[in-house]
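With one protein chain held back, the other chains of the complex are shown just where they sit.
Let's turn to chain A:
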């Protein structure tokens, strides 16, 4: 039904100003950002820390209200959070009183899916994120990487129109992070979900994406929109190929300028 010319998500001239208080000055966090995300696209937003990229994602999720501009999902303007935009947070967002499978079933329960079907779906997603055998574990009994896999499964089980990820691997060690990237990419290749992924890691942004959006340091604007033309499926060792390194050099340059600017301002 969806024609290629209609974006899955349209971000239209979104501005976010954090209102000042006696102690803090007003901050322009997101400055007139427009972005069309097509169905099945995997977009990473790359930016220095504090550039407003997370704020932008939270606006798309409906967890933050934009000061002006619009966000559309399938042509309909969105207000507030909803299960059609699934979200994976940086860390510790699992419900600690629920087991792995109960966490994954949380959204399905809200939808009124019957218990037997819920169990089936949960099993499927537990397998997808390779956590078979851990269904009855509580989040506290899992490592950070496993917790984030549950968070991804929980968001996907709800079958959202778009999956939003806010630096989901940022708190993980390097080795785990690499494996998680491969897993997420594999899931995307299988399911063809539309994904918007926030990161400050250049390599991560290239490895995962069809398109990398580079944001400027505060106020956050779109600085560059770079299509990544690497083949799929992408093996982990693609990171050492000349094509990949070219992208890496280009993006590192772009992001470095912004980081320097941010540092200058911090002085």
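Note that in this section a contact is a pair of C-beta atoms (placed from the backbone, for glycine too) under 8 Å apart; a residue touches a chain by one contact, two chains touch by 3 or more; residues count from 1.
Here, contacts and distances are computed from a predicted model.
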Next item on the list: Look at the options "Hydrogenase 3 large subunit", "ABC transporter permease", "Transcriptional regulator, XRE family" or "Tryptophan synthase alpha chain" and return the one that UniProt uses as the protein name of the missing chain.
Entry: "ABC transporter permease"
Check: Which listed residue (A:110, A:191 or A:241) would be found touching the missing chain in the intact complex?
Finding: A:110
Checklist line | Selected from A:66, A:93 or A:181 as touching the chain missing from the view | finding: A:93
Item checked: Interface with the unshown chain - residue positions in chain A -> 61-63, 80-83, 85-87, 89, 92-98, 106-107, 110-111, 138-141, 151, 154-155, 158, 164
